[in-house]
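Only a single protein chain was left out; the remaining protein chains are all shown in position.
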Amino acid sequence: MTTTTPFRYIGKPIPKADALERVTGTARFGADLKLPGMLHGKVLRSPHPHAYIRRIDASRALALEGVKAVVTAQDLPPLEDARAAFGGELMIDLDHLRRLTIAHEKALFEGHAVAAVAATSPEIAEAALELIQVDYEVLPVVENALDAMKPDAPLLHPNLYTRTLGEKPSKPSNIATIVEVGFGDLEKAWAAADVVVEQSFETQMVHQGYLEPQACVAWVDADGRIHVWTTTQGTFNAQRMLSALLKVPLHMLNVIPAEVGGAFGGKIYVILEPLAILLSRKAGRPVKMVMDRAEVFRATGPASPAYITVKAGAKRDGTLTGLYAKIVMDAGAFPGAPVQGATWCIFAPYKAPAMKVEAYDVVTNKPRVQAYRAPGATAAAFASESTLDMLAERLGLDPLEFRLRNAAQEGDQNVTGQTYGRIGVKAILEAIRKHPHWNTPLQGKNRGRGLAMGAWMGAILTSSSQVVVNVDGTVQIVTGQVDITGTRTSMLQMVADMLQLPLDHISIRVGDTNCTPYTDLSAGSRTTFTQSAALARACQSVIAQMKAQAADALSKPDRRLTPEDIEYADGKFWVKSDPEQVLPWRQVAGLTRTRGTGPIVGTGTVTRLQPANEFSAQLCDVEVDPETGKVKILRFTAFQDAGRVINPIQVEGQMQGGAVQGIGWGLFEYYAWDKGKLRNPTLLDYREPTALDLPMIDTCIVEVPAPDGPLGVRGVGEPPIVPGPAALANAIYRAVGVRLTKLPMTPETVFWAIQEKKQAEHLQAVAGDGA
Amino acid sequence: MRPFEYVAPKRLREAYAILAQADGRTVRPLAGGTDLIDQLRVGRKRADLVMDVKHIPELMRLEWGPRKGLYIGAGVPCYRVYKDPVVAQHYPAIRDGAMLVGSWQIQHRASLGGNICNAAPSADTVPPLLVYEAIAHIGGPRGEREVPLERFFTGPGQTVLAPDEILLGVRVPPPPPRSSSHYLRFIPREEMDIAVAGVASLVALDSRGVVARARIALSAVAPTPVRARDAEAVLEGQRPTPALLVEAGEKAVLATNPITDVRGSIAYRKELVKVLTRRTLSKALADLGITLE
Partner (left out) sequence: MTTFPLDKLSLRTQVRMKVNGEPHVLLVKPWQTLLEALREELGLTGTKEGCGNGNCGCCTILMNGKTVNSCLVLAPEADGAEILTVEGLAQNGRLDPLQKAFIQYGALQCGFCTPGFLLSAKYLLQENPNPTEHQVRLAIAGNLCRCTGYDKIVRAILAVARGEVQ
């Protein structure tokens, strides 16, 4: 388990362990399960973004033949502990989770669940929805965070008081939290600077855009045991949320993971599951619920829109003197915008003597946000990396050299006060400096190259897995860790090397909550990092148990051996003092059956590791059509510090997929609102990039081992989404001289920015002529 | 989806009989279904009976004769149109338009007839047909009639079809001599998008290189696809120059009456019309050996 032995599998491009079932169509996703007697559930959703619900009359729906159950908020058990909090990434308290699951006295966003129906066919369920009568009293809509913060704004929650470091405010507000962090003296910083740049930015609500809509099947059996098959990032998180929502003890609630068709942070909360369980309990039959795409857009948890102002000062030589940001994030209908992530990330790659961030978590009449890959960081980096580019330009410095000069390293401080361990910022920037992309001049009209960095703190939480040795010597990894990024494969690789066994002797099963040890959700780039440590412990334990068994078997009547007398390598156990006395792994494993020593099971758990901070950078070349504003990406290279690569195909895959999500966020994607109503709830008008909108995405991985964990692994899932929008904005600026401060940078916004610039130049020329 | 009945007549007469006996029920013709099925699913349209027209031989014809021109049956899917060598040779803009509709999966189903009858202002196959002055061939239990395609549309989603009528096909007259045409649309992505604005241009030159005929038609910038007659007039009788093309673009804007929606603003759409008019004209002229850009 030391990192010095050469690995057979770690670092190799091993094909995905579960790929075969995916290319043959046999992998079971959320909507693929069918149980005997299964009913179909559908949700009645509020057409109003903000309205009191005065009355719900479901009697006509219930009278329809084939309708087996209707549920409303009334069917939830009463609330006890309102402050219990859930989430894993973006936290939500129980009272809010209940109200998010199904509207109580008020509908707070368009698409908010109001009632649910189970019927013998989908069309009967649909017919029943039309028969439910709801009396709404429509309320004024709070459309965005800036409006929400106004003193006279309509309130979403009568009992929401701003949480600050100061005293509890006397009046409720739409501002849930104000966070302030930082160090140093900013006034001095601005005074010491030769150039100070201040700029405001705006980003829109976007969606994770996973292709698999939420789906689940719930069945409450005759004993009251609950079985839920669902497409979730964390079975245990789902189990805890359901247990709290429904007041059911954990042993009565089994969450069974379905394959997840993409999640990116958006499949952490339970959404359909509680409704499906309530329906199943009433109807006495299994209930399947599947969202359609419009429901996915309206009623799941997209990513926070943000308003960010950044101020940055530097000396003529490029040394930063101070960094400041005000971040306002829109959480949607309930508190919990990713202000922590945004705050940690916004200046993370840099050092400066003074830094400060003020961040606001604000509620509005929109769907409650959830995590989206590096939650908070992408909007933050769009603002900070654009501002730093402006600053570099004002100083006449090369954007790469400017960043290198200010690059944070071990011992420097994040704005939150965290002191960095070993980090890869400099290594990434050095890699760019050497890269052919950076060193190939970009020629041609209306073309430009942009650079930006990204960061993610790296989540930790609790992870565990079991490693079980079968009597034939093969090995089973048993885990509740849902695989959303290929972690089954990397876990197999790690265990094969840790046990020094051939890969094909090992298999892995992602099991349900009833038969695997507790492990937290798969999110926040924590899975491979924390599982590397958990598996190392499990494997250590397995080898110790195997050694004990080998010692027992190799003992002679005249000499009792202890595990300390046994050496292990490459599938063989031998006596240290007498290497001729050897037992192969398989034989030692077989002893389990005959010697009564019990099964060999190693359980590994970790909860505390030093964070493995993650950094990335992206370089992109664009060409802008000034007549239409359309941006074409000519070349794109993603750089990232992976700590240690377990599987290069998978790391590249994360980098490329994340980069393209960043491109979509930068150029195309946004929720178009009309007074709280979504105008583009389809994949036609919510434009995810297609293959034709992109070039190949080149990757360059650097490896600066993480300060903690057995292998030096860093998470790789989050950082690749972060730099894209800023890199594009910086490239567009260099191509056509316009600085875009709002996302997305659609052709139309680029076009008008160019027109404005032309107009300004024209006016200047005219004024110049006059003088 | 809300329940409906389905019928697939194999002869035109059967189809007419079904329409004649509708008796207050909503009968919806179904060609490729790429508009209709989603509209039924989300409840934007309702149907009591869906009548699949793809088994009616008359609607699946794609025929050409040098004197008669082209006949495109209403049910013929886009891929058959743009893969047809005759269309590619004689009607480049029609090929362009058919190639732009959706993805390959969509093009294997989506028909020109459906694109026309759906009557979206953004329909990509319509401006190319308008520049060739295509004629809609309509039929029903009360008889058949022909209407210039330009007059077929009465508003967004609205046409001259009576409830008991269907589109049988479009007749496209032979192209004028020494002519070419192109259609371009603007979308934010490269594919899979609905036009923010689209322009089809046709130019025919006489023996002296003067524009003998110009036809320009626009999509997504008015309640229906429209001809830009002022722009055409600017070109006809003139020798093409870069400045003339710019002027034509500006004149084309006069025919627009766009709206602001999620896909684009009024002002932006007008700007796009200028650019696309110029670009389609110069592409068509380039085919005729005149390079201006």
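The first chain written gets the first letter, and so on, giving A and B; residue counts start at 1 in each chain.
Keep this in mind: a residue touches a chain if its C-beta (ideal position, glycine included) is under 8 Å from a C-beta of that chain, and two chains touch if they have at least 3 such contacts.
Just so it is clear, the model here is predicted, and its values are computed rather than measured.
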> Pick from A:Asn446, A:Ser507 or A:Thr682: which residue touches the chain that isn't shown?
Replying inline: A:Thr682
>> Touching the hidden chain in the complete assembly: which of B:His108, B:Arg178 or B:Arg229 does that?
In response: B:His108
> Among the options A:Leu165, A:Ala569 or A:Met696, which residue touches the chain absent from this view?
Replying inline: A:Met696
> Of A:Leu79, A:Val468 or A:Ile649, which one is in contact with the hidden chain?
Replying inline: A:Ile649
>> So one chain is hidden, and I want to know which residue out of B:Ala15, B:Leu30, B:Ala231 or B:Leu245 touches that hidden chain in the complete assembly.
In response: B:Leu30
>> Considering the whole complex, not just the chains shown, which residues of subunit B touch the missing one?
In response: 1-6, 8, 30, 32-34, 37-38, 40-42, 46, 48, 50, 52, 54, 79, 102-106, 108-109, 190-192
>> By the contact criterion defined above, which parts of subunit A meet the unshown chain? Give residue numbers in ascending order.
In response: 13, 15-16, 18-29, 31-32, 34, 64, 66, 121, 123-124, 126-127, 130-131, 208-213, 259-264, 292-293, 484-486, 649-650, 652-653, 656-661, 682-684, 688, 690-692, 694, 696-697
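Criterion: only the chains that are shown with their structure count from here on.
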> When the C-alpha atoms of subunit A and subunit B are each averaged to a single point, how far apart are the two points in Å?
Replying inline: 44
>> List the residues on subunit A that touch subunit B in their complex, please.
In response: 123, 126, 294, 627-628, 630, 667-668, 672, 679-680, 684-685, 687, 689-690, 692-693, 746-748, 751-752
>> Could you list, by residue number, the parts of subunit B that touch subunit A in their complex?
In response: 1-3, 42, 186, 188-194, 196, 261-265, 268, 271-272, 275
